[in-house]
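Removed: one protein chain of the complex. Kept in place: all other protein chains.
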Amino acid sequence: MFEIRTPWQKLVFALAFLCIGLYVFFPTYWMVITALKPGQEVFNPNPTFWPRTISLEGFREVFLDQRIWVYLRNSLTVSLSSSALATLVAAYAGYSFSKFRYRGRKTFMYLVLTAQMFPLVVLLLTIYLMMRTFGFLDNYLALILSYITFVLPMGTWALKSYFDQIPDSLIESAKVDGASRVMTMHRIIFPLAIPGMVSTAIYGFVWSWNDLLYSLTLITSPGKRTLAPGLILNYMGEFQSSWGTMMAASIVVSIPVTLMFVFLQRFFIAGLTAGAEKG
Amino acid sequence: MKRKVHSGRKLTESQFGFLLALPALAVFGAIILYPLLNSFAMGFTNQSLLRPGRQYVGLLNFERIFLDPNILQVFVNTFVFVACTTAFSFSMGFIWAMVLNQGLRGSELLRGITLVNWIIPGTAIGFLWMWIFNGQYGVLNALLRGLGLIQENITWLGRPGSAMAAVVIARAWQTLPWYMAFLLAGLQAVPYEQVEAARIDGASNFGVFTRIVLPNMKFIIFLILILGVIGNLQHFDIIWVMTQGGPAQATTTLAVEVYRRAFQNWELGVAAAIGVLWVLLISIFAFFYIRNLERDS
Partner (left out) sequence: MKRYLAVVTMLLVLVLSCTVGSAKELVWSGWSGEEAATKPMIEKMLATWNAEHPDAQFAWVGWPWGNTLEQLIIRSQGGEALDVAQIDIRWLTALAEADVLVDLSTVMDKAWLEGNFEESYLVAGQIDGKQLGLPWTLASIGMVFNPSLLEQAGVEEVPATIAEFEAALEALKNLDPGIIPYAATTKDPGSMSADFQAWLWTFGAGVFDDNGNVVINSDSAVECLTWFKSLLDRGYIRMDVSRFDARELYAQNVVGFYDDAVMCNGILKTNTGLDNVDAYIEPMLRPVLTDGDAPQSKLWGHMLVMLKSTTDSQNAAAFLQHVVGEELALDYFVQAGMLPVVQAAVNNPIVQDDIWANKWLQITVYGRMGETEGHAKAAQLDTIITEEVQAALMGSKTPKKALDDAARRIELAIRY
């Protein structure tokens, strides 16, 4: 798109590449390197950029720490269920908004859209009291339900615009062929929207995976804790100086999502591209 | 399943459509709309985390908020945090997207690795940047000392300006890949013929950027900036991990302040009142967002 011919252009390009590349990649590199350093080398006021001796002590500690695995399992359960549920609900709603006309549709659509701006922490004040009333505190259910909040507005809109691109003629011809509305939706339209759904699900998954605010408040037992508060409550108190282990733990908890992401990236990018082309 | 099909036949087209939206409607009402309205109401009561029940107290909570000598700072902090993270992350993400869009060998791979930053849990990102900014053993101090830019170590997280800068840099690092992904998709959708035509007319890189790229990407830029601002306004975890809003409230944004008032001071009413002010503030923002969307569609 841009020409890089003159030395000046080359310089600007190289500078942009180096500076941002450093900003983007160096921290991750530093995380890995710190995790691989033995204890004393971490506390060197003149840090080494390549460990003198590679030590897997930090990783060993993390792998032997039962709690990390419990948190991982909890986070997976909660994030998978909430993102699947939210995507399902959002898909029906998105389809409805895109292909049907009824009274109140527009009001509701914009209400859902505005919902992204509602401060989550303000919602939490009431959600906490609600969950307390229903006895859902310290229960995965509280998290699963409230995480739907994160994904529903964005997901509904993303999927609505996805369905918008699917021509109505497809539905019409299915109708002519005698397919019921339910069947048309599930067999013909939804399969076409799979990239959109996957990217919505990833979006929801990442958000619930990251959440600290809700899980810090709605869950208090170590056995049900998810990753974000788990990491904090494990390493922010007394152990906040064991940086090597903290970095190792950070890497370990990032691996499952990274793998999943690498696997599904194709869909995600496709979903994004579709959204971008629309504009 | 059979029965559903039959009953489906009896419904009119719009009834069926409404039915599909019903689950979303129910969820929305129960865990978004009701909590919002109830939290609003809470702002006018003395609801506490320590005791059940609440009494209406009028504008008392608001009076307390306005009498607090530091409340203005919280709003200013929020503004600074949101503006700086969004602007910094967006521009870095945009440049990075353009760099990767040049079609250099390995760009695909770099794009993939860049996206990894976005999915590292925020808590872990907080840890990482805390470690980089560490006043005693941090690599940033070591680098700056090595370059001769500073003589003595700086406690980055222990000074108001640098603590804010630190959380901004960390948060921007987290969101940069997200901007990059959208902008890269947008760049790839820019019609190539237009670029070619401009080149023939003798346009420079800058000309191509302002005359072709920007106009074509207007909508997506607008969209991600809005979403970015919303996300940063909500942001909690990196700040909480790195500074807990400190030192001396220098990094306390609205999200942190509401959380602290509610779950550390146990004054749900006051927290909710701040929430009311917050929502009023963003409604102005929401108004423009929706108007713009409506115009575009």
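Lettered A and B in written order, each chain numbered from 1.
As a working rule, a residue touches a chain if its C-beta (ideal position, glycine included) is under 8 Å from a C-beta of that chain, and two chains touch if they have at least 3 such contacts.
For clarity, every value in this text was computed on a predicted model and none was experimentally measured.
K.L.:
From the listed residues B:Q102, B:Q264 or B:S283, report the one that touches the chain absent from this view.
P.N.:
Only one listed residue reaches the unshown chain, and that is B:Q264.
K.L.:
Please pick, from A:L137, A:A174, A:A228 or A:V257, the residue that touches the omitted chain in the full complex.
P.N.:
Residue touching the absent chain, from the options given: A:L137.
K.L.:
Which positions on chain B touch the chain that was left off?
P.N.:
1, 49-51, 60, 64, 67-70, 135-136, 152, 155, 157-160, 244, 246-250, 260, 263-266
K.L.:
Please identify, in ascending order, the residues of chain A that touch the omitted chain?
P.N.:
The list for chain A reads 43, 45, 77, 81, 84-85, 88, 131-132, 135, 137-141, 144, 182-183, 186-187, 217, 220-223, 233, 236-238, 240-241.
The rule we apply is simple: only the chains that are shown with their structure count from here on.
K.L.:
Averaging only over C-alpha atoms, locate the centres of chain A and chain B and give their separation in whole Å.
P.N.:
14
K.L.:
In the complex, go through chain A and note every residue touching chain B.
P.N.:
1-4, 9, 13, 16-17, 20-21, 23-25, 27-28, 30-31, 34, 42-47, 89-90, 92-93, 95-97, 99-105, 108, 110-127, 129-130, 145-146, 148-149, 152-153, 156, 180-183, 185, 206, 209-213, 217, 227-229, 231-232, 235-236, 243, 246-247, 249-251, 253-254, 257-258, 261-262, 265, 268-269, 272-273, 275-279
K.L.:
In their complex, what parts of chain B are in touch with chain A?
P.N.:
Listed in rising order, the residues are 4-5, 8-9, 13-21, 23-25, 27-28, 31-36, 38-39, 42, 92, 95-96, 98-99, 101-102, 110, 112-124, 127-129, 131-132, 134, 136-137, 139, 142, 153, 173, 176-177, 181-182, 185-190, 195, 199, 205, 208-209, 213, 217-220, 223, 227, 230, 233-234, 236-237, 240-241, 254-255, 258-259, 262-263, 268, 271-272, 275, 278-279, 282, 285-286, 289-290, 293, 296.
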